[in-house]
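Take a look at this one; I'll ask things after.
Every protein chain of the complex appears in place save one, which is left out.
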Amino acid sequence: MGVVVQSAAFDLAAEIAEFSGRVLGAGAVVTFTGVVRPEGGLTGMEIEHYPGMTERAIARIVDEAVRRWSLEDALVIHRYGPLKPGEAIMMVATAARHRGDAFAAAEFLMDYLKSRAPFWKKESRDGGATWVAAKDEDEAALKRW
Amino acid sequence: MGVVVQSAAFDLAAEIAEFSGRVLGAGAVVTFTGVVRPEGGLTGMEIEHYPGMTERAIARIVDEAVRRWSLEDALVIHRYGPLKPGEAIMMVATAARHRGDAFAAAEFLMDYLKSRAPFWKKESRDGGATWVAAKDEDEAALKRW
Amino acid sequence: MIEVLYFAWVRERIGLPRERIESQAKTVAELVEELRSREERYAAAFADTTALRVALDQELASFDAPLAGVREVAFFPPMTGG
Partner (left out) sequence: MIEVLYFAWVRERIGLPRERIESQAKTVAELVEELRSREERYAAAFADTTALRVALDQELASFDAPLAGVREVAFFPPMTGG
């Protein structure tokens, strides 16, 4: 299991290759990548986080996923600081013997990272910068687990 | 949208890097990779397929996914022929503006590839080779869509 | 003339991957009956059609589907891809 919180960009392909390489017995590997969507005139994004709590919160979410599903491995990488449109914000990878476990755990990790890990996104456009509001649907998504 | 059916191994990291690179406006990218699980003394696997029908069947499944969800792109790579334990059998990648669409479409593609694309797996062990039996749960998985 | 293809253990039981057949069968079920009556290896392969799937011109079909205009029939076990 791995949790990485960093401001530097990460190499998505290399991370997935390394993760897949060390879980070759798993059968099923699922990855999710979140990218800064270059829409609505977005010129950049700044992600604030709560150092210390961030790592603890993510580690707890990963532990919960491991308790609920039969996972061989799991990885969460989440960036903070300034990001440009098209850059990867974060990724999740899960490995399991069966695809159902790998998919469910990856969706669970995403739902909880969205609403329970202390990150806040601020979007910059020509008119200025605004904090992204939490979506009701993201909070509602937690109810299915 | 892409469908690739080949006997050669594919470079998972390179495929994911290329797919992610061309869908940078998508926001959410999900990948699934199926690997030959080296368990129960498995020494190898042979995948038979139905040339011609295979490509048509997968293209139809991808079309259906595009009709059902809001996808920016989708990719299916599936191998046939001899495979060794630890090798990737196939991969699916989906890109969408929202993570829910990317996850659902990837799971849909997997469920249909399992039971509706003309591939048959034969597993080799020291005692001989046996055809993998279709699982009731895989057929049942189609009912949720 | 109709092209008949066999895959996986159906192919192994019958002992060949494909053959051209002259048949008057009007449906897949009638074709299966004809094949069953040929030889023991066909009877063995088609013993339980609930364990089989059929495709007509590369589209999944049912055993009561008509064969009119069909050029390629394929028999195989339930698929195990992914």
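All chains are identified by letter, namely A, B and C, in their written order; residue positions are counted from 1 within each chain.
Criterion: a contact is a pair of C-beta atoms (placed from the backbone, for glycine too) under 8 Å apart; a residue touches a chain by one contact, two chains touch by 3 or more.
Every value quoted in this text rests on a predicted model; they were computed, and no experiment measured them.
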Name every displayed chain that the left-out chain is in contact with. A
Would you write out the residues of subunit A that touch the absent chain, in ascending order? 34, 47-50, 52-53, 56-57, 78, 89-90, 110, 113-122, 131-134, 139
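By definition in this document, only the chains that are shown with their structure count from here on.
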One chain's C-alpha mean falls closest to the whole-protein C-alpha mean, and that chain is B
Rounded Å distance, subunit A centre to subunit B centre (Cα mean): 23
Using mean CA coordinates as chain centres, what's the subunit A-subunit C distance in Å? 48
Send over the residues of subunit C in touch with two or more other chains. 82
Can you list the subunit A residues in contact with two or more other chains? 99
